[in-house]
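The next block holds one structure in the form of structure tokens; read it before the comments.
Of the protein chains in this complex, all but one are displayed in their positions.
Let's turn to subunit A:
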């Protein structure tokens, strides 16, 4: 187990370093001068030069890369070019929206998908199964931002139950904050829930057909107990794989959903930073997103080992 953790950890660090270099190089060739964007079209050449110097843009590329990585290793993400604030503060402020939004969506998605998938598989071709198939077909076909727009039209504009967008901040209390996050979280969750439902259903069906399940039933274990004790734990392995892959979709999808619901999350910050060529912020956010995906995969790898004892002995 320890060897597995260490080897996975080393590959995690190497991947992160490679990703950081790739991000830096891509942004180097991206056209756009942040100083010219900040100062607009009326700015004089000497004013632009003054700002470039202030931002450290006149330094050579290698120096800037080492400066960036060195800062991150010391826990300093640098200063935003447009906001002129520490990126750590900006990201922190946005994280408290994006992280709860994604976690809430993951929770909703799993809570929907697991029971639905298992229920559908338990009575194959029954009415529940058919309904679940229709739901998952629809969920896969409809993009999350469109679901978001429909939700706004119906629940916010028509019924007035929810705000039409925006985020009051956690200071306003848990209630209003969750109220602002609920619609976007559901919009974000539904398409992923649809995918997860299908995977859960087929994984469960596969296990139901396995020899050991027949053996269990033959030994007189009733259907419900078989499902709970033998089928579901085994079906969870492919489900965990998909869930791990989906996590990156949750963070990526958050960008679209945050725009539709006007939530001040990391996705919006990334979009805005890209528009303004706030290179410091873009680099950090892309690295954070990549880091999240890499770390989640690391956790999923370890998760396999916990779910499947056979994996512990062979790293």
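FYI, contacts are C-beta pairs under 8 Å (C-beta built on N, C-alpha and C of every residue); 3 or more make two chains touch, one makes a residue touch a chain; residues count from 1.
Note that contacts and distances are computed from a predicted model.
Trainee: Given the options "N-methylhydantoinase A", "Peptide ABC transporter substrate-binding protein", "Thiosulfate reductase PhsA" or "Phenylacetate-CoA oxygenase subunit PaaI", which would UniProt use as the protein name of the unshown chain?
Mentor: "Peptide ABC transporter substrate-binding protein"
Trainee: So one chain is hidden, and I want to know which residue out of A:72, A:152, A:185 or A:305 touches that hidden chain in the complete assembly.
Mentor: Of the candidates A:72, A:152, A:185 or A:305, A:152 is in touch with the missing chain.
Trainee: Just to verify: which one of A:71, A:165, A:238 or A:291 makes contact with the chain not shown?
Mentor: Result: among the candidates, A:165 touches the missing chain.
Trainee: Using the touch rule from the top, list residues of subunit A that touch the missing partner.
Mentor: Counting only subunit A, the missing chain is touched by 30-33, 36-44, 46-47, 50-51, 54, 82-85, 90, 93-94, 97, 149, 152-153, 156-157, 160, 163-167, 169, 259-265, 268-269, 272, 275-277.
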